[in-house]
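First the structure, which I've put down as structure tokens, then a few questions once you've had a look.
All protein chains of the complex are present and in place, except for one that has been dropped.
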Amino acid sequence: MKNMQEEMLKYLEKIIEEEKQVARKGEIPDYIEAVDNNDHGAVTVSLTSIDGTTVRAGDHEGRFSLQSISKLFPLALSLMDYGSEEVFNYTGKAPTGNVYHSLIQMEMQEKEKPLNPMVNSGAIVMCGLMKGDSADEKFERVLALARDLTGNQELTYNENVYQAENQDLNRSLFYYNRHNGYIDGEFEDVMPVYWKMTSIEVTIEELSNMAAVIANHGKCVHSGKEIIPSDIVTTLKAFMVTCGMYDESGSFALEVGIPAKSGVSGSIVAAIPGKLGIGVMGPDLNKYSNSIAGIRMLKKISNKWRLSLFSEDGSS
Amino acid sequence: MKNMQEEMLKYLEKIIEEEKQVARKGEIPDYIEAVDNNDHGAVTVSLTSIDGTTVRAGDHEGRFSLQSISKLFPLALSLMDYGSEEVFNYTGKAPTGNVYHSLIQMEMQEKEKPLNPMVNSGAIVMCGLMKGDSADEKFERVLALARDLTGNQELTYNENVYQAENQDLNRSLFYYNRHNGYIDGEFEDVMPVYWKMTSIEVTIEELSNMAAVIANHGKCVHSGKEIIPSDIVTTLKAFMVTCGMYDESGSFALEVGIPAKSGVSGSIVAAIPGKLGIGVMGPDLNKYSNSIAGIRMLKKISNKWRLSLFSEDGSS
Amino acid sequence: MKNMQEEMLKYLEKIIEEEKQVARKGEIPDYIEAVDNNDHGAVTVSLTSIDGTTVRAGDHEGRFSLQSISKLFPLALSLMDYGSEEVFNYTGKAPTGNVYHSLIQMEMQEKEKPLNPMVNSGAIVMCGLMKGDSADEKFERVLALARDLTGNQELTYNENVYQAENQDLNRSLFYYNRHNGYIDGEFEDVMPVYWKMTSIEVTIEELSNMAAVIANHGKCVHSGKEIIPSDIVTTLKAFMVTCGMYDESGSFALEVGIPAKSGVSGSIVAAIPGKLGIGVMGPDLNKYSNSIAGIRMLKKISNKWRLSLFSEDGSS
Partner (left out) sequence: MKNMQEEMLKYLEKIIEEEKQVARKGEIPDYIEAVDNNDHGAVTVSLTSIDGTTVRAGDHEGRFSLQSISKLFPLALSLMDYGSEEVFNYTGKAPTGNVYHSLIQMEMQEKEKPLNPMVNSGAIVMCGLMKGDSADEKFERVLALARDLTGNQELTYNENVYQAENQDLNRSLFYYNRHNGYIDGEFEDVMPVYWKMTSIEVTIEELSNMAAVIANHGKCVHSGKEIIPSDIVTTLKAFMVTCGMYDESGSFALEVGIPAKSGVSGSIVAAIPGKLGIGVMGPDLNKYSNSIAGIRMLKKISNKWRLSLFSEDGSS
């Protein structure tokens, strides 16, 4: 066991070193670069196995915002509140992956329903649907869940990032979905939840803790306490495979084969069921808005220990 | 072991009985109904575990055409011929799932590239790409692979079904993809491969044999002989999850969670990695062109033995 | 001359009578029905020739809101403010007519630019572009133009209709276009202009006065005073032909062949260059949101006096 950990640490340090030697290739979104504490060189990785052991490498001290990774929260809470039959009256279950068309059209399917809960439209609709009498009440629930998942009861959101998130595209999506009947509430009761949750800041270790809970079917890897019911975690993992990586989901399923969700801060949460939670972070993004270093490290980790759900060892 | 088999048989007989009591709800495509030997009541299921044991129930004597299930063959052969880097210059890796738009547009992504190798466009392009100097040579390779996968060296295609497959939509897709540079050859060197392979006829047991090879990472469950290299089988399983069930792939991942590929004959091949191959068959189709009885039976089987890749037990 | 007028009056009364005998076939949008004074039976028509003579028939006393007809105003004002080269950096010039897709996608072309100034997106962008330091200042200019065109210096908007116009779809379009860089200002400086102008109420005779000014190349048919420069009127008429009748524009060009703009109040303004201005009104709408009675009356009038721009007599 001790040897295994040492071997893992050595390998993580090796791949972090490899990333550090690669010149910057991608972009950091302006509003993230301006307000978040990301710098191009900062790459880091953390592995938390379901027995509770964590191994990490790289610049693991920093905090970064969850961005789209937070879309898992209102989906989980809505499923707990209403069950899946009701929830999927409000969004589809379709994969993301067709790179055609206008931003808004890409987010919708037949009858203008949001494609799935992992696109902006669907996550905004979930923020509207989940129980809570005000944005504050809703966000308290989101934050409580995030604290339980990361194991850090002091977790909070970054006010500067929150202010910067306040974007017209998401306003447009709010009104479009309300026009189509998928949101019932007021702007000020819904959108602050969305923008605040994307601004929640974590360390890489907290991210791999959260991943480990998902890998552990919803139970805390330290206390064994159920944080999210097992069947809802199954749903989260299925969505992470079919639409967790924006338009790169299909390609990621082939090449990495691990349920994962990315955010534009350059972070990715990845969970190998029954085994391991992974957090990776590297701020430069590819054209799909996914972390270049993050995807490269996940690919190496998946190959190294044969972790793909679809590979020979990954499934045994 | 014996008890396990008996329990499985009993359960399969139970769910077949349940299907038989359900009134016909869906449609059988005209051209399938006319030429294939499907009748509405015929439902059947077969399970082949990777230790080689098969259990089956229902009307398991009949033969039915593979239809879109056969799309796995030219993809596997092209990957063997050229490797994945080259192959994915010819099709995308995007999931299927957005129900918008014209048939042709649904099949394409940016630069008019076929969305993935599981849509008609992509499979036609694979039939053009795979090695072979003529349609006959190409089809011989496809048939040899199908025979190895099913374990029946007498397997062949149904001439009546083949004649009926000869459809304008697929002609249109051939010329459209050739216009876009994704096909190089002549109509008569490509399209007969596509139409013949969809007309290959199997029994339900042959289908679960094929599924078991995929579950067994490409090796025959009886002889242990490698039929498809393991890494290519990984690719097949990833595509089965993201685009194996037409526009219902996202929903199927959530509710069943097993890599699967369906055909309009009402058949579905499903493979639980490292465990079990499943064939199901029921000719009535839902609006996504998937077997109504087939999906219902797979859902029951997945829940009964917790087989979803994303569930607690499915991943352990 | 007198005889001509009498003949026209007789014909108009005849076609009004025919409309009155036709059972209600279409729909009135809920929000229009609730707040505007439209009732299903109310059909009316008015013709103002460029010599200033007006002939009218039907229920010509009522007032109704201009709705989309008002889109001509911010376009005309923006063209006066900046000239066409600058204005068409903000919207395209493409016809409306493809009935595919989501509402938002239908309104956009390449680079998410509004399709043209006659769709909601384009008109909202024009309300943002036109000069004026506040919504009040902008709306004063719009109202002044509407008063000059109709010849009624008391013209104003209906407060109830204005309140009811306050719709989420148009909010969504505002933020979407601002996200894409086609709007620069604040919500409260733009959207009240859009909603108030659609709520301006006119009589049928005022509508045909306005049509006559367009037919008269921008000059008042009574005073000869220029209200809109002639080249801008040319632009308006071209847009009225290619995109004045929503998705029915192509069909209307074939069957009526007169530059026209419709609104969901059931009103249509139509201008035969150098000849005649027409206003028609009938509240029931067809599936394209155009007045059923209005289109039928325009077709009869166009055929009766061979007014189509594309017909033998219409062009002589």
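In order of appearance the chains are A, B and C, and numbering begins at 1 in each one.
Basically, a contact is a pair of C-beta atoms (placed from the backbone, for glycine too) under 8 Å apart; a residue touches a chain by one contact, two chains touch by 3 or more.
Given the structure is predicted, the values throughout are model-derived calculations rather than measurements.
> Hey, which of C:150, C:249 or C:262 is the one touching the hidden chain?
C:249
> Have a look at B:71, B:138, B:178 or B:237 and name the one touching the chain we're not showing.
Result: among the candidates, B:178 touches the missing chain.
> Among C:78, C:116, C:150 or C:289, which residue is in contact with the omitted chain in the full complex?
C:116
> For chain B, which positions touch the chain that isn't shown here?
These residues of chain B touch the chain that is not shown: 101-105, 108, 112, 167-169, 171-176, 178-179.
> Which chain C residues touch the hidden chain?
Residues in contact with the chain left out: 84, 92-100, 105, 109-110, 115-116, 217, 230-231, 233-235, 237-239, 241-243, 247, 249-251, 253-254, 257, 259, 272-275, 308-312, 314-316.
Everything below uses one rule, namely that only the chains that are shown with their structure count from here on.
> Please state whether the interface between chain A and chain C is built from the same residues or different ones, using more than half shared residue numbers as the mark of same.
Same-residue interface.
> Need the central chain here, defined by C-alpha centroid distance to the all-chain C-alpha centroid.
A
> I'd like the Å distance between the centres of chain A and chain B, where a centre is the mean of that chain's Cα atoms.
Spacing between the chain centres: roughly 32 Å.
> Take the average of all CA coordinates in chain B, do the same for chain C, and state the distance between these two points in whole angstrom.
The answer is 55 Å.
> Using Cα averages as centroids, what's the distance between chain A and chain C in whole Å?
The mean C-alpha positions of chain A and chain C differ by 48 Å.
> Would you give the residues of chain A that are in contact with at least 2 other chains, written as numbers and ranges?
105
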